[in-house]
Every structure is written in structure tokens, then in C-alpha cells.
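Written out below as C-alpha cells is the structure these notes cover.
Every protein chain but one is kept in place in this view of the complex.
A, B and C are the chain letters, set down in written order, and residue numbers restart from 1 in every chain.
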Amino acid sequence: MNGEVLSFSLFSALAVGGAGLALFSKSAVRSAFALLASFLGVAGLYLVLGADFLAVTQILLYAGGILVLYLFGLMLVPPEGDEPRALRRPLALVVAVAPVAVLLIGFLSRPSHGARAVLAEPTETVKEIGLALLRPDGWLLPFEYASILLLAALVGAVHLARRSVSNEEAE
Amino acid sequence: MGLTPSFAQAPGSEVEVAVPTQDCSINMGPQHPATHGVMRLLLKADGEVLTGAQAHLGYLHRCAEKIGENVDWTQYLPYTDRYDYLSAMNNNLGYSLAVEKLMGLEVPERAQWMRVLLAELNRIASHLFAVGTYGLDLGAFTPLFYTLREREEILDLFQEICGARLTCTFIRPGGLFNDAPEGWLEKVESFLCRFEERWKEYDALLLRNKIFIERTAGIGTLSGNDAVTWGVTGPLLRASGVDWDLRRDQPYLVYDQLDFEVPLGVGRQGEVGDCWDRTEVRMSEMLASLSMIRQCLDKMPDGAIQHPDAGPVLRPAPGRAYVGVENPRGELGHWLVSDGTKHPVRVRMRSPSFCNLSVVEHLLPGAMLGDAAAILGSIDIVVGETDR
Amino acid sequence: MTSSAFSRWWRNLSDGVISTARGMRITLRTFLRKPVTVQYPDEKPDLGGRYRGIHYLEQDLCIYCDACAKACPVDCIEMDATRHGKELEWHAFTLDYNRCMLCELCVYPCPKDCIHQGEEYALVTEDREDMVRDLLTWKGLTEEQKQKVAEVEALKAQRAAGGGE
Partner (left out) sequence: MDGNFISHLLSASLPPGFPFWGLALLAAFLGALCVVGFVSILALVSVWLERKIAGHIQARLGPMRTGGWHGWSQTLADAIKLLTKEDVILRGADPVLFRLAPALVMGSALAMFAVLPFAPGVQFADIDLGVYFLLAVASLTTIGVIMAGWGSNNKWSLYGAMREAAQATSYEIPLALSLIPPILHFGTFSLLSATEQQSGWGGMQWYIFSDAFWVAIPSFFLFFTAALAENKRAPFDLPESESELVAGFHTEYSGLRFAFFFLEEYAAMFAASAVATAYWLGGWNFPGMTFLSTGSLWLPILGALAFLLKAMFLVCVMIWIRWTLPRLRIDQVMTLGWKYLTPLALGIMVAAAGWEAWRASL
């Protein structure tokens, strides 16, 4: 067993175990914290693949940002929702099974699975990513499109959440 | 408290954001650093915003009034030290004036001037503590140590004249227990000179600090009308713009011979009657007291410090008397009933902290959790006095 | 953003920076100054002659009049002595510091000015019983007193004998 296989199995165990815990934990907050393990596992997998920038970004954005927002949301929502659990179950089944099915079909219908797990020698990933993102023939345009989409979503959210300011704060 | 869904509804918008939330009730105290003693505030909070507040008192109840019925008129003096333990001289003074009113005693002139001097010194000490701990409530540790440094000097002066630092038992019915020792008045004078310089430090560290202004300006605003309605007195009342000071409006002792101004809240940073104004009024009152002490030092006559008729055992004529004095925290009133024996029949006091504290239930709802400490601190209660 | 809003933004920012700098200057100045505190167990503060600490009794002067005990608001003084004519045979003069509030009210009424409050203040014990302190420096009768009492007794006996004759 070499180091790569060892770390791969360790990190995948962490990712899958975390996801499983998140699924089966009774407490929503514990689920969220279990997601942390999953995120860290995935980050580790990226690291094994030599994508260190992606790994760190995974931690920074998912663990440091999105998970915190999840937790923030969870703490603001009362422990029990209004609708009974039985109602939610078939819906949850559909939501859970559908993407898995799609993924499986896609995975099995491709001729060559078992992707190569190792990139070439990882050199200066930051530079490569930066060039890929910002070169005119690179991903600059899609990247900016995505940011505009996010901006639009942000403006929409602000519009929805904002109180009427007609009478207060005239300035 | 059950699940009470409240619907955060944006007024005037078409979209209703219907997130059922539950107010969280929090016990602030009885062991909480911002309650300045053993007091409990039951807060209700919607996130960081408070929706209700209720003060629970009595953790420090020591039967001060009932004790008064079981001791001599003079023996009650040490107990007056202990209800507002930060302004013992003023409490002694209030009680002594009430007893003298019952007995119809006229205190010798030197004693009157000394009393004013001591009361104003104690007012400075008390305000120093109030302003310092207020900084502490807002997270600024250091100003407290600076104010305590100067307060210590005042307490040293007290120790030199009466032997105790906090519980003075010095002003007594009929005058004072003792005259000032040799050179004491000069020491007061030199302290005043030092103090003026130091005052500027607190001013810069607290009052003029941007964060302090942000934390206090416009917070816990108490309008003049509300202040009168709630029976608030002292710096709180004056911070709300109500020009009322017993030292000037119902002068006792020699206050009518002194020239002083009564600082009022003008809402320089936020609104009239906010936490900043209260602190500012306290700070200005220190300077006003300073000038009063200077005048006392200038005009201090020689003579006796004790009325010859006031011996250790007093027997006031049957009757009743109320005397209110301007304490650092507001009007301290003593209501005494005598039946001509050496024991009081009734000793009752109107304690300023107790009356002032009642406004928290009016001020806190709508403020934020962090403001709870700011508002409570600006009221400047002494739990020994609210519970007695 | 209107110009007034912008100027307010800018003023808030500069106020914050300036007042922070001013505060830091004051704290730095104090940092460089000499501390004002007393290093307590090594140095002791000057308490002044009027300090109201633990009591001491000038037992020779005391006439067992009970004035101090009567003046005490909390009844913490108790005394016990037997009178042999003018001489006092002391049994106890205790002061209960569990109750005493060091108010000095016991000192003023003393006709002989014999009870005082000293400069000792460390009321520290491991046992509540120790807080009840006996102020007496000696108990019973001194040799001198015994002699005087004996003389008086002898005189009495002489007189009684003389009267009987």
C-alpha cells in the first residue's frame, strides 16, 4: 500500500462517513457539523489529486463560508417544522433518489470509467488557474457570466428581504 | 413560554416573510457582570433585539428599614452607609438632616460647610465609579482603573478624616463626629488640582471616543415627560432635559450660598436623554462639584462642628419628617416617625436607585442585547440601595 | 450616495481613527508613567491616626460602665467583671467581629476614653470562633489590685470588728 492509496482511502472514508452522518443524524445541527467532515474529506481528495488550490478553496468556501451560513440558518429556524414528517418523506425520497439515479446512469453509460486519479506533477496550480481564468480565450467570459448571475440573485434577495424604506431613513 | 410564532412582516412590501420565530428568554443575572450586584433581569429577545425586560430584585435585601425600628436614632447611622455604599456621606447627610428636622436643630455653620464639602467629594467619588464601571459595561476596562485611581484619593481623604474609606458613619445628627485633622483641607485642595487634569483623560477615553459615542448616543432614550412619569431623579432626570436639582430648587445646608450650575442633557451626540447624555451629565456634575468644593474651601468658617444638644442618645419630639437630599443617584428621601422615645417608630427611605431602576422595563424593549448592559449601566444602580 | 452621506461616512471614519489614536496616546502615557498601586503585603499603606481598625482597650482606665456596649448598634460588645469596691476583677471583655461593622459608635460615648480603634485591620481567621476577640490584656485581679482589695477587706474587717465592740 503506498501513500496515495492510503490517503485516498482515508479521505474518502472521511467524506463518505461525514455525508452518512449528516444524513442519518437526528439533530440538524449535528448534521451540519458532520458536513464539515465531509467537506474536509473532499478537500483531502483534491489534495491527493494534486489540486491544492481547489482543496484550499473547498475549505475556505464550503467549510468557512457556506457551512457557517447553514449553521446560522439552522440556529434561527425552530427545531420542528410545521408540516408533519410523514408528508415530507416521499418528497425526500424523490429528491434523494433522482440525482443519484441520474449520476449512476451517466456514470455507467460512459465507456471509460475509472478516471485517472493522478494528474501530472502539480506545478504552480495557482498560476495555471489564474491564467485559465483570466486569459481572453480561457474561462473569463463564463466566469464573469456566473458572477453576473450571482449579482442578480443577490439583488433579488436584497429586494425581497429589504423592508420598505419610504418612511424611514429619508437620506 | 410556549411556541409563539411571530411573523416578521415587512411593512409596505408585497412579500411576506413568514418565518415563525420564538422569543428567547434569557436570565441576565443574578450572577452577571453587568448587573452591578446581585440582581436578575429577565430578558426576552428576538435574536439580538430585546422584546421585553423584567427586573427581579431582593437578592440583597437586608431589612434596612425594619432594623431602623430596633436601634437608637444614632445607632441607625452605620446602616445608612450601607444602602448606597458608594455614597455613604450623602446617605449619612440625608438621614441626619431628617433627624435634625424632627428635633428642630440648627447645625453649626462650620459643620454645614464641611457637610457640603464631604457630600460633594463623595459625589465625585460616586460618579467616578459610575462612569468607570460604565466603561467596563461597554468593554473598556482601562477607564475604570483610571477613575478608581482618583476615587482612591478621595477615599484616602475620607479615611484621614473619619477613619473609614467606604462606610464613613461621619455626618451625624447635630453635626459631624469630628473636625478635619490638621492640613486636611489643603490636601483636598491639592487633590482638586490633580483631578481636573485627570478628568480630561476620561473625557477623551470615554465621552469623546467614537466607539463609546456609537454605543451610547441615541440608545435608551428617556424623554423628559417619561422621566417625570416614572419618578426618575438625579442625573437621569437631568440628562432627559428636566431642570431639577434639589440642591438648587429646595436648598438645604448652605447650597443656597454656593454658585453652581446644574448640567443638563442636550442631546449633543444623539437624542436628549440617551445614554451618552447621562454619562455626560455625570461627567459635568463632577466638575460642578469640584467648583462647589473650591467655594466651600474658600468660605469655610471656624467654629464648632457639633450642636451641643445632640448627645449620643437622641430623643426627638413626637412627630414625623421627610427630607430629600440630592444624592449622586437622585433624590434620597428619609421619612422618619418619632414617638419621643430613643427608638424611631418608622424609618423609611425613598431610594433613588430603586425608582430609577424601574425604567429599565420601559427602556430595554426594542434595544439590542448589547445595549442591555449599556442602558443598565447608564442608569447606574447600586443594588444595595434597590434592595436595602 | 449623496455628498452629505459621503461626508458623514468620511467623518465617521476619521472620527473613529482619530479618537482611537487619542485614546491610545493616553493609555501609552499611563503605560510609561510609574504605577500608583501599593504592593500590599510587602508595602503597607499609611493608614493615618484616625483609622478605624480592630479595637484595643486601655483596661486600667475602664470602669465597666457598659456605655460602649449600649451604644453598639449590633450588640457585639460583651463585658463581665466583678466589682470589689473600687477595684474590678475582669472576667471578659469580648468583641464579636462577626457582627462588628467598625462604625466607631462605641468609642464616642466612653466616659474614660479607654476604648479605641487601632490600625490593625486584618480580620482573617479560619474559624468563626476566633472572630470573637477578648480585648483584655489581663484577667482577674493584678497583684497591685489584690493588695488593694486585701487592704480594703482588712479595713472593712477592722471596722466591722470595731463597730461590734
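As a convention for this text, a contact is a pair of C-beta atoms (placed from the backbone, for glycine too) under 8 Å apart; a residue touches a chain by one contact, two chains touch by 3 or more.
Just so it is clear, the structure is predicted and the values come from calculations on it, not from any experiment.
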Shown chains that the omitted chain touches within the full complex: A, B, C
Of B:Met39, B:Val107, B:Ala164 or B:Leu206, the one touching the omitted chain in the full complex: B:Leu206
Given C:Pro35, C:Gly49 or C:Gly162, the one touching the chain that is not displayed: C:Pro35
Interface residues of subunit C (partner: the chain not displayed): 9, 12-13, 20, 23-24, 26-28, 30-31, 33, 35-37, 39
Interface with the unshown chain - residue positions in subunit B: 24, 26, 32-34, 47-48, 135-142, 145-146, 149, 205-206, 209, 211-212, 214-215, 368-374
Touch list for subunit A against the chain that is not drawn: 2-3, 6-7, 27, 29-30, 33, 36, 52-53, 56-57, 59-60, 63-65, 67-69, 71-72, 75, 124-126
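The working rule: only the chains that are shown with their structure count from here on.
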CA centroid of subunit A to CA centroid of subunit B, Å: 57
Whole-Å separation of chain centres (CA-atom averages), subunit A against subunit C: 72
In the complex with subunit C, residue positions of subunit B that touch it: 71-72, 74-79, 81-82, 142, 146, 149, 152, 159-164, 167, 169, 177-178, 181, 201, 204-205, 208-211, 312
For the subunit C and subunit B complex, residues of the former touching the latter: 12, 15-16, 18-20, 22-23, 26-27, 30, 36, 47-52, 71-73, 101-105, 108-109, 117
